[in-house]
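Every protein chain except one is present and positioned as in the full complex.
Chain IDs A, B and C follow the sequence of writing; residue 1 opens each chain.
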Amino acid sequence: MTAMVFQVAIGGLLMGLIYALVAAGLSLIFGLMDIVNFAHGELMMLAMFAAFVIWQYAGLDPLMMLPIVAILLFGLGVLIYRGLIARALSVNFNRGMVQIFVTFGLAIFIRGAAQFVFGGEFKSINTGWLAGRTAEIAGVYLPLPQVAASFVCLAAFAGLLLISRTEFGRALEATREDRDAVALIGIDRDHIFALGWGLGAATVGVAGVMLAGFYYVAPNVGANFALIAYVTVALGGFGSLLGALVAGVLIGEVEAITAAVLEPSLKQVGVFGIYMIVLMVRPRGLFGKL
Amino acid sequence: MDNLITRRRRGELWIGAVILVVLILLPLPIADAYTRNLIIISILFAGLAQAWNILGGYCGQISLGHSLYFGIGAYVSTLLFVRLGVPPLVGMFAGGLIGGLIALLVGWPCFRLSGHYYAIATVVVAEIGYLLFLNWDFVGGAMGVYIPFKGDSWVALQFRTQKLPYHYLVLAFATATWIAAWVIEGSRWGFSWRAVKDDVIAARSLGVRVFPSKMAAAAISGFFTGMGGAIYAQYVGYIDPDSTMNGQLAILIALPAVLGGVGTLWGPFLGAAVLTPLSELSRSYLGGSGRGVDLMLYGLVIVVVALARPAGLVSLFGIRRRPKGVADGSPA
Amino acid sequence: MKRIVTSLLAAAAAVVVHGQARAADDVVIGAVYPLTGNGAAVGLDAKAVLEVGQDLLNNKHDAIPMLMGKGGGLAHLGGAHIRIVFADSQNDPQKARAEAERLITQEHAVAIIGSYTSATAATISQVTERYEVPYMSADNSSPSLNQRGLKWFFRTSPHDEMFTAAMFQFFKDIGAKTGHPVKSVALFYEDSIFGSDSSAVQRKLAGAAGINVAADIKYRASSPSLSAEAQRLKAADADVIMPSSYTSDAILILRAMNEIGYKPKAVMAQAAGFQEQGFLTGAGPLAEGVMSRSSFALDATKSRPAIPAVNAVYKAKNNKDLNDNTSREFTALMVLADAVDRAGSAKPDDIRKALIATNVPGNQTIMPWAGIKFDETGQNTEGTPVVQQVTNGTYHTIWPFDLAVQETVWGVGK
Partner (left out) sequence: MLRLEDVSASYRGLRALQGVSLEVGKGEIVAVVGANGAGKSTLLKAISGQVATEGAIDFEGQDLRRIRPHQIARLGVNLVPEGRRLFPRLSVEDNLRLGAYAKRGDPDRFKPLDLVFSLFPRLQERLAQRAETLSGGEQQMLAIGRALMTQPRLLMLDEPSQGIMPRLVDDILAAIVRIRGLGVTILLVEQRLAEALEIADRAYVLQTGRVVMSGAARDIAGNADVRRAYLGI
């Protein structure tokens, strides 16, 4: 019985950290420029496909391709910012909606493109250093790919925290606080934003690679995580890294407990219910800045 | 100034009347069911987008959860018909009323949230509704509800292969939403809502009661959306949570308004007239390849229109509905 | 903007021209499948196999020992060709309805074939009923579809009630044979029509057979994680887990059980995702020993000599073996083509009469069925399913015993 309680709690924790990692990039981008990236799940899907393709053709272990995919996604993020988002920001009518629907249109486009290139087949990576391996401690089983993903998640958060302590991090923070005033001291907002997008995309790329180690890959896979990611970010508070981490774990646990104790098909209702309750008390999320 | 506004409003009424006449006559020379279906779906989405526009456009509350009201409307009228024999012509209004009521219930907690928090909360509430319906056996759960065909009838809103009756039904629906938007534009409510949209704090200082304003907009918007759902159910003959409450649907309802021109009288209609045929035609003639080309095209059009015409497609016609001198945000 | 409008107009014009350009003597059959979106993988396979069927029907080739196996077009219509026009439903009932309507009114389809998911079948069958065109349901397994008094609905495939009955019959037979009776089952099904339908029948039949339902788990389809659900299965530890899932969740639940160190005693799947190649590669060694009902037995070549030839053509095109879905889609097309041929007419009413008169012996198909014969609801009553088990990455038939190529093995995963 205790073993089962631990098992459920650990399952929730491991998944929650993944949610947190998926949400971190979203939160970063939102906090930076007040844009909810509706193509976030699709970026993750692209990272998963990238991991799959590298695995299939080069036989690299998922862990080995982390830096490659992170760099690819970083470039993609910068590209998306320069090509689309910078334009959306310069619009001075109806800006909020333009941003939502530009990223939404991009999401549809990416999904179509992924199907065009990869087809609709479900793919999965099932060899690799950790693939399918588990460790047992006192009757509690630890799936090693997820455990690795959790460590990578924590490392990624630590990395983001470190970046925020650097001079660039300060500039990022300053741009977030007053995106127009930074120009007065010679900081190029577009440069900072582009790097911010790159960083956000690279983070979700890391999440995608780790996920590809134990999840399936398909053009629609982003949608399975996107809503949870938005909820994680809003629950934690837009722009707060710590918030994303706490909210991710909270959501993972609520989901696991609802599924284990109540009704599995209603586990997301549990998550969304908690979210609504928290928002009633704290309209800007757990750690949101007012 | 007043004169100018009333003249322009009267002009819009005339344009509306002309377009209505055109739309009444439009299906007559078109014989084939597919094109008529295309027109019906476009008009239905025009009405839905206009319903969304009342809350999202005039009042500025970006709701991404309108699928909930749509689904509720569809379910209420269908269940009333299938279980209790209430004719859909009546059930349609019941669906609308319950849709409006639910919109009020959703608005009560959500309107204290702002910006993206509000948008995501609406998505979440709609998703909760969807999941509950999916698991609620009383309303058919995942199995959905099948509406048996009982013969051509205006009261039951069922027609074997005829499309014309549905055409006039959705046209009446879309016209009603347009008239509602037209009336709102000229009323004190419309003024309050636009004030709320532009600047909540300023609106408050002008004596606008912000919360009741949003609630009123939500109720009207929810009412029409629910009604649209009821019409959809009768038209398609089968409903399930996936097709009437799914989150994508909420976006499909909002999209024509956004790309056509939010907070404008003609934007939602123009948006639906372009987007719905685009989506349907590209699926029909490109989707068969199964390679996602239709999705790519659709996504691309959304991106391009949103960037090239941030004020919506209506701006192509030089229609400016915003009062002069009120810019959106600082030009910096 | 102007450019968008012009290109739209151009597209519309192209469509009109295209519609008129069809050859006069072709018999058009419409096929509605999800070709994009969630069900795309299955829909694209369906498209591939139906195109194979179309080629085999129209072109001259060595005779294949099956219904319509001679090729060269429809003999009674002067060698007219079958032309299949595909439409994408995106798994949306409204779109499926619109596409079926388009195929009938614009493409002049004389019959519709489809549609994989039950929700789309529900609306397509309404359209075909109203337009009085036969609807050949190839792969929809919801029992409720043929119980709505539809005149134009035909289904060659068995439905879930027949499938489930076969699974429980198997439990009984295997218990008698090996002295290893099934005393408890765990139901595990997604929150869709398919899952609800399938589990309802399973619950009913388990009760009738006196088998204990140790767990009854409805889960959210396409969840990010099924680990808590796997935990519940582990806690119940039933003799047999009976999942009703599509491919993605099928992969995920096996992985989730493995992750918590649970090796189920047996898995008996309601086909669907478990019969897909994506599942077999995705789950890899974890899939060893999984059992699934099937309407198709690739290895039944002795009694169904047409299988190797058809499979070879399909494999050459799509790089996969025929499976549960694709074999049923192929068979439905052949039965439909045969009916058109026998009717000697492309009039829907004649085709319907010919379909009602259909009586094909099982060995004239690629299916392990007793035969094809429709009852008054349009359901084929002779579609007898088989049970298969995964060994070395492929399914092998283990029941009925006269078709079995190997013995049943208990235990799942390697």
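Definition applied: a residue touches a chain if its C-beta (ideal position, glycine included) is under 8 Å from a C-beta of that chain, and two chains touch if they have at least 3 such contacts.
Since the structure is predicted, the reported quantities are computational estimates derived from the model, not experimental observations.
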item	value
Selected from A:Ala138, A:Ile185 or A:Val281 as touching the chain missing from the view	A:Ile185
Candidates A:Ala171, A:Ala256 or A:Leu279 - the one touching the absent chain	A:Ala171
Missing-partner contacts on chain A, residue numbers	167, 170-171, 173-174, 177-178, 180-189, 289
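Here is the rule we use: only the chains that are shown with their structure count from here on.
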item	value
Touch-based graph of the chains, sorted into line, ring, star, complete or other	complete
Chain of greatest Cα-centre distance to chain A	C
Averaged-CA centre spacing for the pair chain C and chain A, given as whole angstrom	36
Mean-CA-position distance for chain B and chain A (Å)	31
Residues of chain C engaged with two or more neighbouring chains	36, 40, 43-44, 191, 218, 220
Junction residues of chain A, two or more chains touched	112, 115, 120, 219, 263, 265-266, 268
For the chain B and chain C complex, residues of the former touching the latter	32-34, 37-38, 41, 131, 134-135, 141-144, 146, 148-149, 160-161, 232, 236-240, 242-243, 274, 277-278, 280-285, 287-290, 292, 294-295, 301, 305, 308-309, 313, 316
Footprint of chain B on chain A - complex, ascending	30, 34, 36, 84, 87-88, 91-98, 100-102, 104-116, 120, 180, 219, 227, 230-231, 234, 238, 263, 265-266, 268-269, 272-273, 275-276, 279-280, 283-285
Chain A-touching residues of chain C, taken from the complex the two chains share	36-38, 40-41, 43-44, 191, 217-220, 222-225, 227-229, 231-232, 235, 247-248, 251-252, 255, 258-261, 276, 278-279, 281-286
